[in-house]
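What you see is the complex with one protein chain gone and the rest in place.
This part shows chain A:
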């Protein structure tokens, strides 16, 4: 009996291959987009972790000397007090034409060592005793092939190029820096009850290795990607819900027959549930394969974006990770259950003698319209309440979810209302019939149109946010990075030498000096600046007290960044405590994108008076732009500075813009994919409505309208619905953008972005929506045009 019932159930899919394809493809596409985003995120995170583990150790904190090197005695003193720290000596040495970065570590206490390809790596005496060994990549080993004075090399793929990892004793000899330590890694497991660092080693300062910053910055990128993935999945679920619902309705008669033949309701329900699960697994697997390809295509761009924008090391290769495979399959199964559970419940509760309604499905949808009209605003209101009550990022996302779902539910009543309005205004028989027909078809298309609405709104919202961000960020870069060159010295001594060397050769040398400090109870930095027109003319001030710059110059005023101002309500006129016995009035607020922490700017003399030993290692250089590249080259040669120590402003800006273009490529690709899914939804809905449409079309044809005209109307109808949906999606998308910029961004990252509007993008999107509608209707229209008249005549012959 079970086998027979199963055969009957599955025969439906054999007779309706299109519907089967729709269901599987819809779920597969949704899973593909979701798992592609997951794969990209997982890959990027794994790359960060790998990089952190290789170079910084897993330790998140490092100790550095306020100036100069850390004496070996300080390391021993910290160790003898119980602190678990590991020494690192880092420096550069020149080998012929190449500059080699030497990273010396103590192998006994260093948290990670690279895996080596050669076996002699495992002889500790060779590594620890003179002459020692250098761990380098094969390429670096190649470059060092003719360096007789260096210790033997051991190759490993786990290091950056141009870096030699070695024992700290070997590094001392190579760099001629005996007894010096560059930094101490603070290991994660520390015993309880340690004496405070400030007492043991007052000359050292604790800071994060920088991986933390990267993580926070890239979080925003991943957040956007994840939001995208979720929205695509929601769009996919609409398709699945629609098709699964239709399949249940169409098989109602079969269910009734099976039950009448004696199949228990429980068995039938289980069979239907099993069928749904099998379909979900099949689609999920298909989706994973698709997602893998989507991710593989997008990942190089994402990697380039992250590398360039945030300096986060992400490799371009993709590996299959259990985490996102599981997440993809889980979403597919969960999604299918969510979308199909209504049907299963109906089967379970179906009265055995209930009459099968042919148009029951669309009829039910029509009945539900009023429920939707009420549920839509309720969901929106819920979202607003969530933001107000829950608050924070979660509240923001709940608001987003409420707005999007609420708007989707409001779409059918709104469209119906618009069509009714149009019907009243329409003159002429054809026009009236067209509008009436549209209204009649609306229930069957509802879910597809909802999907389109969500896709379009997401497009408008995310597009507006990204574009606004780009515009603001580049403008801010222009204001903030006004110096032509930025120089990073390796020590205070080198800093002083650089300053002396630069002063006669440039228009101005602007020292960039800062101290880590606690600002309003949170970690932050206090910058000291010299009074110079560069700042007065260009600094991106968003709120200022009159004469603010003069107040900063005479040490009575302080500028704070937007994050600090917003968090603590420190707007001009308020007072900020900068340290013990050091207060100043806030005289201005400046925008500071990309920085998660608090920041304040005071006059240089004030900073130096209140904080001892402020490092002097960074400088901005004002010089005629055309002279900058020459000066940079001279500077590198004169001081043997590594490439990264002299940064050309023009290069920074060009790189930033290039990176934003990359971001756009990814966003645009995801946008097109989401739209594609929505377009597909419309196509499948039209196809499933096809058989039900014939009885509506046949009388019109019989009254004299040609099949060609009918086909044209078919396309027109789809265009009208897509166009109307696009028009309704625009305000929703703008609201979405506003929420993303004003709520999500502010709570997640602490800065607000002005919203810019891009009407040309909207036009492009409207065109895309119309294109999707036209393409979706093309197949049914062609079919209608080629339909043998006999088929249309049959409509009148058959008993309906």
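Assume contacts are C-beta pairs under 8 Å (C-beta built on N, C-alpha and C of every residue); 3 or more make two chains touch, one makes a residue touch a chain; residues count from 1.
Operating definition for what follows: contacts and distances are computed from a predicted model.
Only one of "Iron ABC transporter permease", "2-hydroxyglutaryl-CoA dehydratase, D-component", "LVIVD repeat-containing protein" or "Rhodanese domain-containing protein" fits the UniProt record of the hidden chain, and that name is "Iron ABC transporter permease". Among A:129, A:289 or A:522, only A:129 touches the chain left out of the display.
Residue A:72 is the one among A:8, A:72 or A:175 that touches the chain not shown. Contact with the chain not shown here comes from a single listed residue; of A:178, A:257, A:430 or A:577, that residue is A:178. Of the listed positions A:109, A:474, A:556 or A:597, the one in contact with the omitted chain in the full complex is A:109. Residues of chain A in contact with the chain left out of this view: 72-73, 75-76, 79-82, 84, 106-116, 121-125, 127-130, 167-169, 172, 178-179, 189-193.
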